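Removed from the display is one protein chain of the complex; every other protein chain stays in position.
Labels run A, B and C following the written order; every chain starts at residue 1.
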Amino acid sequence: MRDENETARLEAFSDSVFAIAITLLVLEIKVPTHEEAAAYGLAKSLAALWPSYLAFLTSFITILVIWVHHHLIFLLIRRNDHLFLYLNGLLLLFVTFVPFPTALLAEYLLHPDAKVAANIYTATFLAISIAYDMLWKHATQNLLSANASNDKSNEAIHITKQYRFGPPLYFAVFLVSFFSEAWSISICLMLALFFALRDRPTKK
Amino acid sequence: MRDENETARLEAFSDSVFAIAITLLVLEIKVPTHEEAAAYGLAKSLAALWPSYLAFLTSFITILVIWVHHHLIFLLIRRNDHLFLYLNGLLLLFVTFVPFPTALLAEYLLHPDAKVAANIYTATFLAISIAYDMLWKHATQNLLSANASNDKSNEAIHITKQYRFGPPLYFAVFLVSFFSEAWSISICLMLALFFALRDRPTKK
Amino acid sequence: MRDENETARLEAFSDSVFAIAITLLVLEIKVPTHEEAAAYGLAKSLAALWPSYLAFLTSFITILVIWVHHHLIFLLIRRNDHLFLYLNGLLLLFVTFVPFPTALLAEYLLHPDAKVAANIYTATFLAISIAYDMLWKHATQNLLSANASNDKSNEAIHITKQYRFGPPLYFAVFLVSFFSEAWSISICLMLALFFALRDRPTKK
Partner (left out) sequence: MRDENETARLEAFSDSVFAIAITLLVLEIKVPTHEEAAAYGLAKSLAALWPSYLAFLTSFITILVIWVHHHLIFLLIRRNDHLFLYLNGLLLLFVTFVPFPTALLAEYLLHPDAKVAANIYTATFLAISIAYDMLWKHATQNLLSANASNDKSNEAIHITKQYRFGPPLYFAVFLVSFFSEAWSISICLMLALFFALRDRPTKK
């Protein structure tokens, strides 16, 4: 029971961090100034914010997918150790960082230096996928719950396994960001949607 | 037990997102600058912020009502599936977005372009009500708890059903926002209060 | 069990709102600009921020005390109804609003219009104490847990009762704020400390 409590609290803390990071994203969408609205009209000023909406949407879906997968890891384990606590901390470090590259991308997507913003944006997701992979490897090798052998668990393992393609995929996206910021962001969004849709189990 | 844990964590995550979105609303009320206070006095400058208070209040009550209804769905179900996770994610996407149209409305309610702000404000609530409806339909068709037949559940079903008028009602409000920003916001506030008051069960 | 879950989720949501409101307070303390630091030195510029620290501290302790008392109500009850949900929502409305009057007070405490800021600051706490009182009255009259008769409960009732002096006390502070902003804020801080220290039970 103590062990469950321990995992429960770690889940609660992680959930809060994911929830706050995902909700802070909206603060990066800046209301147009009255000068902009006077010059172009409010509707056009809002339309010109599309890089903000795109960055918000991509980051939101990516964090949501990571949260769902994080949630699946915790279904499989009922224990933790100190290394797990700090690997989880490493994952949370990169997750809490996401609002910064999101704001950066929103601000600079239409700017000559957009590639730099795309580099940092994709590098953040690469770092998240590596931290997630380390957490998952440590968990499956050391912390599997004794009763982790039923169908549900197998399904979770199956689904989560797919996410282990994360690091090479996000490394590829990172490389793409040196050639085209537009392609790299589009692939980020598609990857998040792909992971979300692939999760749908074949049957229940 | 595993299933309950699963739902519990989804509830905890959603609660955090609702709680953060509802609390971030206050950041959109801007303290008057010293220039404004010097020109008009602090009391008058604060009174001139009434669109901010109105937007804060309307968004707060609306999010609170959605949270209460979200809470009622989870009383009825004790399982979830991946589609439910992502429909819930879609709902949370629109909920976390609310601080932006709230700030936009507060800033532009007294501006010639107020209708544009009202369009986006009411469109956000329309999107929330549609996402809620999809979540509710999927839950009642696939995820009803086996013991969802007692009085309490019937009551919850009864109350929640009313909210299914949400999409047509908010679509009407969205249409109204093209003719009068004042009326559309007033109706938004009244709808939220109406849903809150209708919820009071006839007897316990 | 269902009822407990229901209360548990309401507590979790409320806790998150309290936690976020109390943590957002720090955003109102603004780092001195480089111009200020150049003109007066960083140490002096930071010292000049004392109204921000005072407002932060007073609001922090007041929210903490309300949270502790909110927590005591929930020890006594294990059920809720819809009126309770919305009275709790009213309390949370005023709690989430606190960062605004806190920022206002920090900005205008040394300004000729300081009394206006103190009026709104103390009025917010008056509103909180009234909403708390309504919540408490409704809870004790309708929702007392069947097993709310042991020593712990009596103690909680005893402690919480004291807080019912809240509305008249905060109304007095509100009146004082029309004569002296300094006294009204000092009394706010002392009241919060008094409620915190009085809570210490005579024996365990």
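Here is the rule we go by: a contact is a pair of C-beta atoms (placed from the backbone, for glycine too) under 8 Å apart; a residue touches a chain by one contact, two chains touch by 3 or more.
Note that the coordinates shown come from a computational prediction; the quantities given were computed from them, not determined experimentally.
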Option from C:L83, C:I130 or C:A196 whose C-beta touches the chain left out: C:A196
Residue, one of C:F74, C:F100, C:F125 or C:Y170, that touches the chain absent here: C:F74
Touching residue (missing chain; options A:A38, A:I120, A:M134 or A:L193): A:I120
Footprint left on subunit A by the chain that the document does not show: 2, 5-6, 9-10, 12-13, 16-17, 20-21, 24, 27, 81-83, 85-86, 89, 92-93, 96-100, 103-104, 107-108, 111, 113, 116-117, 120
Contact set of subunit C toward the excluded chain (per top definition): 11-12, 15-16, 18-20, 22-27, 29, 31, 34, 37, 41-43, 46, 56-57, 60-61, 64, 67-68, 71, 74-75, 152, 196, 199-201, 204
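Keep in mind that, in the parts below, only the chains that are shown with their structure count from here on.
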Taking each chain's C-alpha mean as its centre, the one farthest from subunit C: A
Type of subunit A:subunit B copy interface by residue overlap (half), same or different: different
Copy-to-copy rotation for subunit B and subunit C - C-alpha atoms, rounded to a multiple of 5°: 90
Separation of subunit A from subunit C, taking each centre as the mean of its C-alpha atoms, in whole Å: 35
Centre distance in Å when subunit A and subunit B are each reduced to the mean of their C-alpha atoms: 25
In subunit A, residues with contacts to at least two other chains: 16
